[in-house]
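Working notes, structure below.
The complex is shown incomplete by one protein chain, all other protein chains being positioned as in the whole.
Just so it is clear, A and B label the chains in written order, and each chain counts residues from 1 on its own.
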Amino acid sequence: MTDSPVPTPPIGATSGAPAEFPPASPAGRGMFGIAGSGDTSGFGGLVRRRPAAVDTPRPYGEWFDEVVDALEEAYPGFDDAIERVVVDRGELTLHIRPERIAEVCQILRDDEALRFEFCSSVSGVDYLGEPDGRRLHAVYHLVSLTYRRRIRLEAAVTAEKPHVPSVTSVYPTADWQEREAYDMFGIIFDGHPNLTRILMPDDWEGFPQRKDYPLGGVPVEYKGAEIPPPDQRRSYQ
Amino acid sequence: MGIEEKVPTGILLTTVEKLVNWSRKSSFWPATFGLACCAIEMMATGAARYDLGRWGMEVFRASPRQADLMIVAGRVSQKMAPVLRQIYDQMPDPKWVLSMGVCASSGGMFNNYAIVQGVDHVVPVDMYLPGCPPRPEMLIDAILKLREKIMAEPLGDRRRKMIAAQEEKHGKPVVAPGSMPSSYVYDKARRAEWEQAVREGREEQLRIENWMRRND
Partner (left out) sequence: MTSYAEARETTEGRVFTVTGGDWDTVVSGHDPLSEERIVVNLGPQHPSTHGVLRLILELEGETVTEVRTVVGYLHTGIEKNLEYRNWTQGTTFVTRMDYLAPMFNEAGYCLAVEKLLGISDEVPKRANTIRVLMMELNRISSHLVWLATTGLELGALSMMLYGFREREFILDIFELTSGLRMNHAYIRPGGVSQDLPDEAVKRIREFLGFMPKRLKEYENLLSGQPIWQQRTKGVAVLDVTGCLALGVTGPVLRSAGLPWDLRKTMPYCGYETYEFDVPTRTEGDVYARYQVRLDEMRESLKIVEQALDRLEPGPVMVANRKIAWPAQLAIGTDGLGNSLEHIAKIMGQSMEALIHHFKLVTEGFRVPPGQVYVAIEAPRGELGVHAVSDGGTRPYRVHYRDPSFVNLQAIPALAEGGLLADVIAGGASLDPVMGGCDR
């Protein structure tokens, strides 16, 4: 590893430039001696602080009050199902207790004043380090074609008990999207007709999109050598 | 492989070689293995402006049994790798593989859990073509270079001699299966651990345990 890789470099190949020779410090020397992940985001002294999740005070503005009031009217269990209402950047987010998510979706779809008949997207987010441990959030985006509105529902569960009732009975489109959330995060949707892995191979272990799953995944076995996973192979220095 | 393998060395072999190689390179039939963006550029290469028909290659065979060139165009995911290998195995000899694009050659910009870092982990590759995606002209250049490579391939006795010489020079497989992984060689503690495990017959288990521990 200290000589140049080609036994006799062609004429003109050596110019004495620093790039030709391995770096002086062991850090940049290649496969198994890397240091640092190449993450430059902390260079400016940036400290990332997750904002405390706070209810937005009323009035919310625009049509958000209307929707929240209509939901309160139509849904008797409103007070203990809705944990938090957040209005941010022109979007309404309702944080809902996971057990009630299917009920709430049903009401949102069927009630005349709400009519969120189209489910745009069901996905997951992993907020690792959440103080109460409920790090896996299932996020539902609903669209009302009648009123041309969008709303977001969030249900938070822990990684130890990641059960959320499935909304496929209300929105059949959630079928594959919930499978993807299961595959990537490990959120188990109770009542789903076929909760299996959809993007990864069926026998894959681990939930790739979680924050504690490494980017590179599994180390590679190739011709008898064990090569570290792709994100640990070299340092970009 | 065929009757051309049995021709004895000499002037006859060289002529037959030239003829056979020429016929092999002139009528390459690619197997469709378009996966992602590179597949679209491959289709564009087969289309009217950059015409692959100029070299007789516009017939993309759907069945691997009728194809001799597999252009792996696009990123190969973990789920797709066994399929890739199966298609490669289904192709009859002589066959060549051209890995088109950086994702097929080395994993490309996707250094993550989902992409095989280079199809040469799965199939032997004859020509690597970088690009993201490579322009149709680049693909044509790679195909032409591959044709030149094929023209120079020896057959019959000369081929056997060449393979034997290479094996002598480089030795048998670079790393014998089941031997100590290279990451263990340079770390004294790990090396001792491995040798102990070999004595007990549980080196695979040790490797798995070490990997799991590293991720905790």
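Points worth noting:
Quick note on the criterion: a contact is a pair of C-beta atoms (placed from the backbone, for glycine too) under 8 Å apart; a residue touches a chain by one contact, two chains touch by 3 or more.
The shown structure was predicted, so the numbers you read here are calculated from the model rather than taken from an experiment.
Between the chain not shown and the residues A:Arg100, A:His141 or A:His192, the one that touches is A:His141. Contact with the chain not shown here comes from a single listed residue; of A:Tyr60, A:Phe78 or A:Trp176, that residue is A:Trp176.
The missing chain lies against chain A, touching residues 39-41, 43-44, 46, 48-51, 88-91, 93, 117-121, 123-126, 139, 141, 145, 148, 150, 152, 171-177, 180, 184, 197-201, 208-209, 215, 231.
Chain B residues in contact with the hidden partner, per the touch definition given at the top, are 32-37, 39-41, 43-44, 47-49, 60, 62, 64, 74-75, 77-80, 83, 87, 109-115, 132-133, 135.
FYI, only the chains that are shown with their structure count from here on.
Centre-to-centre separation of chain A and chain B, using mean CA positions: 35 Å. Every residue of chain B that touches chain A in the complex is listed here, in rising order: 78-79, 107, 111-115, 117, 121, 173-179, 181-183, 186, 207, 211, 215. Against chain B, the residues of chain A that register as touching in their complex are 32, 199-201, 204, 208, 213-220, 222-226, 228-231, 233.
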